[in-house]
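One chain of protein is taken out of this complex; the other chains stay put.
Letters A and B mark the chains as written, and numbering starts fresh at 1 in each.
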Amino acid sequence: MRPFKYVRASDASAAARAVAANPRAKFLAGGTNILDLMKEDVERPDELVDVSRLKLAEIKAAGGGVSIGALAKNTDTANHPLIRRNYPLLTQAIVAGASGQLRNMATNGGNLMQRTRCQYFYDTAMPCNKREPGTGCGALEGLNRIHAIFGWSEKCVATYPGDMANALYALDAVVRVRNASGRERTIPVVDFHRLPGDTPERDNNLQHGELITAIELPKSNFAKNSYYLKVRDRASYAFALVAVAAAVELEGGRIRQARVVLGGVAHKPWRSLEAESALVGKAASEEIFGRAAEAALREAKPLAHNAYKVELGKRAVVRALMRAARMA
Amino acid sequence: MNDDDFDDTPATELTADEEALLKEMPTLTDIGQARRTFMGQTIAGGLGAFALMLLEKESALAALKVSPDAVFAPAPALENPVRVVLKVNGAARTLVVDSRMVLLDALRERLELTGTKKGCDQGQCGACTVLVDGRRVLSCLTLAAQVEGREVTTVEGLAKGDELHPLQAAFIKYDGFQCGYCTPGQICSAVGLLEEARRGEVSHVTADVTAGSTRLSDDEIRERMSGNICRCGAYPKIVAAIQEVHSGKESARTWRFVEGEELARIRKEGASDETV
Partner (left out) sequence: MPRYIGKEMSRVDGVAKVTGRAKYAAEFQVPNLAYGFIVLGTVARGTIKSIDTREAERAAGVVRVFTHLNAPKLGPKASTEYAPPRNTREQDKSFRALQSDRIYFNAQPVALVVAETYEQARYAARLVKVAYNAEKHETDTEAVRASARVPTQGQPPKTRGNPQEAMRSAPVKVEAEYRIPIEHHNPMEPHAAIAAWEGDRLTIFDKTQDVYGVRGHLATSFGVPEANVQVVSPYVGGAFGASLRPNYYPALTAMAARELKRPVKLVYTRTQMFTGHGYRPYTIQKIALGAEASGKLTSMIHTAVHNSSTIEEFNDNTTGFTRQVYACPNLYAPTMIVATDLPTPTWMRAPGAVSGMFALECAMDELAYALKIDPLELRLINYAEVDPESGRPFSSKALRECYRLGAEKFGWKGRKMEPRSMRDGRLLVGWGTATGIWGAFQRPASAKITFRLDGTAHVTSATSDIGPGTYTVMTMIAAEYLGNRPEQVKFELGDTNFPRAPSQGGSQTTSSVGSAVHGAALAITAKLLALANQDASSPLKGAAASDVEMLDGRLRLKSDTSKSVSIAEVMRRNNLAEVTETFESRPLPERQKYATMAHGAQFVEVKVDPDLGQVRVTRAIEVSACGKIINPKASHSQEIGGVVWGIGMALQEATEIDHRYGRIMNPNLQHYHVPVNADVHEVETMFVEEEDTIVNPLGVKGMGELGMVGIPAAIANAVFHATGRRVRDLPITPDKLL
């Protein structure tokens, strides 16, 4: 860990200003990812602006939906009565991730910001365009069992590792951010993360110094019929091989609208509009879910060691939809 | 979201509606930490003194004189010093730390509280679990600077004098450890877990997260303790220990000797019939 200046921010604007003023400054919230990466010398800030005490932890009803403070802890978010009652998919996704301790520390904003768990990204002796642009992608022709099957580029095949965001994509969340001059803007969560393309070093579309202040969820009709499925190498405390956030709105057995988001398969949560359109207007059945699953994985381009994710992804989509529709 | 005042109370605030919703959720029933169950486990002096013998070895070294030609760094000044005032196990402490120092190293290297363990230093094992303001967190991924004004409880702060915390006693009773290295983290994690359960918090194995429960099944305990790796594999006994403190339910013994008549019968059957 390189020497860094520690600054405790007194308000959100001051925090944004402090980071904006120093290209090598970063925000510190829960610390669960950035401190680990700093110990590994992957993240190298020379200044940390601690935002963890800013009053941005409120979770409240807003405009028919809910506004979740960026600095609310994952645990508090998952267990908030509004979330449990109206957005159980989000609760399930959050508690599928990490461990009790980590969820007590991690914030919602930080969770969106978490970086890939690609082994080559973590090892500074290895090539990695995300960590060190221009050095190449170690995983492309290396060990890539846990890597992307969608949206990857020759520059990077890493995946976004989180669970919470998969649910946020399904719930049409909007990310509210504030910049150094105090101006706020909103970013639909589907546009928050980026695909690697030629600039894998950029995980998302935030500008340097922009601080996430809240995540807003519109009113949802999915509370009754949603399910978060996570397939991993052990029963708990492991990143997803494949995850699926599935939600359907049922009307007399017919699907009015649907959401299918896959996790662990791309550089960002992978929402499948193809799967969703295969579902809408149809009667819920295992067969139609299977067709949606086929549609969801049709464009998958597996690497040498992760072809299994295509078949696993299909089966996971079917299972998640079956559970969401309460048919399994 | 325009109120950016400094917030020292991390708990979220609830509106009246939310309060009402919360009230509908299951609340604490008759769960009490059955301290009484473990009275018989309070350990006699002879065994309690066990830990002390090591101090002799340590004190011999504490008297070690600095060698006249010992090599020190030219200017061992601290970079980016941060002054931190906090409470550790009830006592106020003030530290000036390198901004890079994590709480785990502050406890172990500065406060001589080595009960909190470093297992991976990366948030991947749970050995360093402590309670900050009553909630279980990982001290390896918490900067010392971040706990300014907070109350930290480590494994050293759980017993009341000679009386063990019920979880400590239960871990001994059920043999919930072998090498003992993950144990402080397991116990602190369990303390936090029981509070979370009391608040009705849900987990990955909760069947219906909209309902939830304050009752923990063994599967709930397994899932909620999965952030604490025990390489010796004491998991079933850890679950039994926590379950007893949680519910007062004693877990059945899962081993036995095969003796006498049973063994004789098996041997007889074996002699007369070679099939199973």
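Heads up, the rule we're going with is that a contact is a pair of C-beta atoms (placed from the backbone, for glycine too) under 8 Å apart; a residue touches a chain by one contact, two chains touch by 3 or more.
None of the values given here were measured: they were computed from a predicted structure.
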{"item": "Which displayed chains the unshown chain touches", "value": "A, B"}
{"item": "Among A:45, A:81 or A:138, residue touching the chain not depicted", "value": "A:138"}
{"item": "Contact partner of the left-out chain, one of A:154, A:198 or A:233", "value": "A:233"}
{"item": "Sole contact to the chain not displayed, among B:152, B:194 or B:230", "value": "B:230"}
{"item": "Touch residues of subunit A, complete complex, unshown partner", "value": "1-3, 39, 41, 117, 119-120, 122-123, 125-126, 138, 141-143, 145, 231, 233-239, 241, 308-309, 311-312, 315-316, 318-319, 328"}
{"item": "On subunit B, residues whose C-beta touches the chain left out of the figure", "value": "41, 43-51, 53-54, 57-58, 61-62, 64, 66-67, 69-73, 75-79, 98, 100-101, 105, 108-109, 112-122, 124-125, 127, 154-156, 158-159, 164, 168-169, 171-173, 175, 177-184, 187, 205, 219, 221-223, 225-239, 254-259, 262-263, 266-267, 269-270, 274-276"}
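Everything below uses one rule, namely that only the chains that are shown with their structure count from here on.
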{"item": "Whole-Å gap between the CA centroids of subunit A and subunit B", "value": "29"}
{"item": "Residue ranges of subunit B touching subunit A (in the complex, touch as defined)", "value": "1, 3-8, 10-13, 15, 17-18, 21-22, 24-25, 79-80, 82, 98-100, 102, 121-123, 126, 129, 135-138, 141-143, 145-146, 148, 189, 192-193, 196, 199-204, 206, 209-210, 212, 222-224, 226-229"}
{"item": "Partner subunit B, residues of subunit A touching it in the complex", "value": "1, 3-6, 8, 10-13, 28, 30-32, 35-36, 39-40, 48, 50, 52-61, 67, 69, 72-73, 75-76, 78-82, 84-85, 88, 91-92, 95-96, 98-102, 104-105, 176, 213-214, 223, 235-237"}
